[in-house]
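Here the complex is missing a single protein chain, while all its other protein chains stay put.
Here is subunit A:
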Amino acid sequence: MGFIDSFVDKFQTTFIVNDRWLLFLDGFKVTIIMAVFATLLGVIIGTIVAIAKVYSFQTGKLKILDKILSVYLTVFRGTPIVVQLMIWYFIILTSVDNGVLVAIIAFGINSGAYVAEIVRAGILAIDKGQTEAGRSLGLSSGQTMKSIILPQAFKNILPALGNELIALLKETSVVGYVAVVDLTKVGDLVRSRTMDAVFPLLAVALVYLLLVIGLTAIQKRIERRLRQGDRR
């Protein structure tokens, strides 16, 4: 069998036979849904945690909350995501039938711990004079955080945040452990049927790569827009 024939044959068994491309499409959708919603959840949790920790650090109040949040960071950054995912699915949320939902919760809460540290670093990097200026203009501390500190912090942490989002997208590839059929699992399923490891694996890898390239392009665009004010 010639090279071209073999290529066409493997392409057919991987994608065309039994309409397997539909499986890949379904898996792709699941991967995207998990990545998008887990990211949203992670950014929301991370931002709130970071603000609370900075507030506690600067004012000396809310010491107990600060301790609880530190435990959260330690536990969720200190255990593998696969293990966390299985604990959520098989032990804590056993009454939830929707594996994708469990995965979003597990990945979102895990990502929140990493995002919290990124956001906290961003907030702490803003000069104290900015806060003082805001307060002396008559803004409350909440208004100062929202209108002055966070916008500047966000601009600085955008590359680190982009990193986290890319990592999260690829981390979702372990959901096969809780019987969710994402892009990677579809590759596994097709592989176990066709016994051809090469084509499904490389196809799956290529899709992830293209997704990350797309994400990076979007991140660059946002960054450029936010940096427009920096040019003098």
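We take it that a contact is a pair of C-beta atoms (placed from the backbone, for glycine too) under 8 Å apart; a residue touches a chain by one contact, two chains touch by 3 or more; residues count from 1.
Basically, contacts and distances are computed from a predicted model.
Given the options "ATP synthase subunit c", "Rod shape-determining protein MreD", "ABC transporter, substrate-binding protein, family 3" or "Dolichyl-phosphate-mannose-protein mannosyltransferase", which would UniProt use as the protein name of the unshown chain?
Going by UniProt, the chain not displayed is called "ABC transporter, substrate-binding protein, family 3".
Determine which one of A:Val75, A:Ala133, A:Ala197 or A:Ile218 touches the chain that has been left out.
A:Ala197
Among A:Ile16, A:Ala167 or A:Leu206, which residue is in touch with the absent chain?
Missing-chain contact among the listed residues: A:Leu206.
Counting contacts across the full complex, list the positions on subunit A that touch the omitted chain.
Residues of subunit A in touch with the missing chain: 1, 3, 6-7, 10, 13, 18, 90, 94, 97, 176-179, 181, 185, 188-189, 191-199, 202-203, 206, 209-210, 213, 217.
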